[in-house]
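Here the complex is missing a single protein chain, while all its other protein chains stay put.
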Amino acid sequence: MSVTPARTRRIAFIGLGIMGGPMAGHLVKAGHQVTGFDLFPEPVERLAAQGGRAAASVAEAVADAEVVITMVPADPHVRAVVLGDDGVLAHAAPGTLLIDMSSITPGTSLDVAAAAARVGVRTLDAPVSGGEAGAVEAVLSIMVGGAAADFVEARPLLTALGTTVVHVGPTGAGQTVKAANQLVVAGHLQILAEALVFLRKAGVDLGSALDVLGGGLAGSTVLTRKRAAMVAHDFTPGFRIDLHHKDMGIVTETARALGAPLPVGSLVAQLVQAARANGDGGLDHAALLRGVERLAGQ
Amino acid sequence: MSVTPARTRRIAFIGLGIMGGPMAGHLVKAGHQVTGFDLFPEPVERLAAQGGRAAASVAEAVADAEVVITMVPADPHVRAVVLGDDGVLAHAAPGTLLIDMSSITPGTSLDVAAAAARVGVRTLDAPVSGGEAGAVEAVLSIMVGGAAADFVEARPLLTALGTTVVHVGPTGAGQTVKAANQLVVAGHLQILAEALVFLRKAGVDLGSALDVLGGGLAGSTVLTRKRAAMVAHDFTPGFRIDLHHKDMGIVTETARALGAPLPVGSLVAQLVQAARANGDGGLDHAALLRGVERLAGQ
Amino acid sequence: MSVTPARTRRIAFIGLGIMGGPMAGHLVKAGHQVTGFDLFPEPVERLAAQGGRAAASVAEAVADAEVVITMVPADPHVRAVVLGDDGVLAHAAPGTLLIDMSSITPGTSLDVAAAAARVGVRTLDAPVSGGEAGAVEAVLSIMVGGAAADFVEARPLLTALGTTVVHVGPTGAGQTVKAANQLVVAGHLQILAEALVFLRKAGVDLGSALDVLGGGLAGSTVLTRKRAAMVAHDFTPGFRIDLHHKDMGIVTETARALGAPLPVGSLVAQLVQAARANGDGGLDHAALLRGVERLAGQ
Partner (left out) sequence: MSVTPARTRRIAFIGLGIMGGPMAGHLVKAGHQVTGFDLFPEPVERLAAQGGRAAASVAEAVADAEVVITMVPADPHVRAVVLGDDGVLAHAAPGTLLIDMSSITPGTSLDVAAAAARVGVRTLDAPVSGGEAGAVEAVLSIMVGGAAADFVEARPLLTALGTTVVHVGPTGAGQTVKAANQLVVAGHLQILAEALVFLRKAGVDLGSALDVLGGGLAGSTVLTRKRAAMVAHDFTPGFRIDLHHKDMGIVTETARALGAPLPVGSLVAQLVQAARANGDGGLDHAALLRGVERLAGQ
């Protein structure tokens, strides 16, 4: 089902992976002209089959675009794709709006914005939370940093991708809020994991106990959404430890640059790393429970 | 407004402080015959003025009781009041049901239960969460450990005191769940405090940022209830740091006895202690934020 | 070889285990009249075979003693042996000097001293470090708390047991210093373990690297004495993790009572506990290395 949006835009979408693929598809469905590029040919063909256009290079994708969206794994990929010799900024026309939806350090977003400004390109950092399911179902939360006017322009596109689209401040602020989000989520998972092992060692009825916790000040979305999986030890992702490890790297590096103390957060980052080192990188982040169990000799 | 309950009970209520005072009052209002005792005369007189009876000693309070409820500050008080030479067990008739609603270590609850069993007294450990407001408004959460039959007998009384009354396992389980609850709450407060300082140092708009966090996997009851106070630095209790420090002592001591690992929980306990050492003991536990700010040199 | 000391004393020695057995033997060799008691008959017979006297009860051991030495595993044993109905204080003559060489919490030492004072018995807390080898070779370090005059009286006995005998303050101070010692040792072992895994992961030549560390500000007795064992993964005790776990319990409990912050110390205590939970309790405490390796997935 394709609809004509209030305003059809010419969009270049770079990075058509697990997240970017379905997101680009939603923009096509929303009636936009979407030209996709990826290092692998298959997702580009898939987009074309959905009604998008296939580009063979960043240059080709960007050539005619009003809006460029990038969705790549990490800082080095953003630097390569945007700042590289044959990257977005080498080819984008002045006035283009670049929306980087990758999850990276706020510092890189600031570098990208500065380089873009030198060639007349406007930027937003707009990382998402919600994972693959959120991308597929277009129910992502999108945290946007950048100029208010640019946010207003981007909003109609972003609302095709997610249900919560919030402008949280100037350039980099989107990444900062994403980082804070991941810090809190990891903290909640870890402390819940410690509480679960504690309760189980005490021989308490877990179901009743978690009902009580959930009903009071100890309640959390992590508890609501993850308790069944944690009690059952079903760690099918969901959001993988490997990705949360990457995000905790952003958190700790950014906090250090800011001078923000993370006495607990930095320890949690160590425990996420340990989970990965113990082979749990491909499991859902609720598998932090396994790390606590290992410390308990279980 | 006094009502006749399904079954009127003769209750001894020992410990009529900030929590126990209003709780005993609710039992009077519910139509029970409540005889109160406290080390201070004023709360005893207050209960009498509400329709209860005044006792001048534990012995006198317990003499005729079917049910004895104790609500005192900490382990040593429970030991003194229940196990002491002139305590509850020295005077309670065989068959009496002792409901200890104090927040103490599960180990002490087990000691109390063992001593009680030797004189034919049944026991429940039934600590509460919800604080002074919860006691006054009779909306406490009550976590009960002990025999199922005793829980069934106690439930009509406990529902006069709280809205969530859950049997969580055998003797000590109530205390264990209370401890786990306090562990999780402290962890949530601390990680939120770290996130707040992080966000503020980055110059992000706090309101939008916390909206995003609250709407996603980072959401928590702590965030919902405490964000306004934390953003405004209004730390009127609520639940005081001093009490949470006491509770973290129960958590760490119990975890050690169980062999349950608390890598993050034990660090959080240190930070609660540091808050207290820095003069914040009388503030709401959301003042853990001030500790993170101190680490940030603010 | 038996020698006549400057002054022969009548000593009751209670607790003839791995540590107490050889210690009592040294006092016999030093020419003292030593009456031993233990819950097991064998060590008592062994002492008698070395020239000591055998007692069948605490009462019998203490009956005629000028000095009573206790060397038992932990706080509850000290409370039982000293404060119990048929314990040391029930039988010791006024004026007796009680030297408790067990490693326990300073709080228990204070309780013992207070109870002793009520029956005219003087006390010293005199825990040791140096382990079984130190006891056998009479090269213990002995940290003594109590009155200066009592220390002067005890010193000739203690110098038969150790090479470092230091008066560190009033009652409980010996235990406090022992606790601080164990805190620092555990901290040194843990940080060295983290450094070793770090160096090995980087592919550095360990021998040269540890030479450099040992030669500079990073040098420590732990590094000197334990590096070979750690590099070779030879964790024959030495001082067992189980005992260090017990000591870290004293450290954390005492620090909490004092309001002394242990942000790192409490985390180290968790890691010692985890080592034990993973079956390393019987290994030398240098096996904290194995815990870091487990976190590294090794």
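The letters A, B and C name the chains in turn, as written, and every chain counts its residues from 1.
Going forward, contacts are C-beta pairs under 8 Å (C-beta built on N, C-alpha and C of every residue); 3 or more make two chains touch, one makes a residue touch a chain.
Keep in mind it's a predicted model, so treat the numbers as computed, not measured.
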Missing chain: touched chains present in the view: A, B, C
Touch with the omitted chain, as defined above, among C:30, C:177 or C:277: C:177
Interface with the undisplayed chain - residues on subunit C: 106, 129-130, 141, 143, 164, 166-170, 172-173, 176-177, 179-181, 183-185, 187-188, 190-192, 194-195, 197-199, 201-205, 208-209, 211-213, 215-222, 225, 251, 254-255, 258-265, 267-268, 271, 292, 295-297
Interface with the undisplayed chain - residues on subunit B: 263, 267, 270, 274, 276-279, 294-297
Touch list for subunit A against the chain that is not drawn: 249, 252-253, 256, 259, 261-263, 266-267, 269-271, 273-274, 276-277
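Following the convention adopted for this analysis, only the chains that are shown with their structure count from here on.
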Rigid-body rotation angle, subunit C and subunit B, from Cα fit (steps of 5°): 180
Closest chain to global C-alpha mean, per-chain Cα centroids: B
Rounded Å distance between subunit A and subunit B, as computed from the means of their C-alpha atoms: 40
Touching two or more other chains - residues of subunit A: 263, 267, 295-297
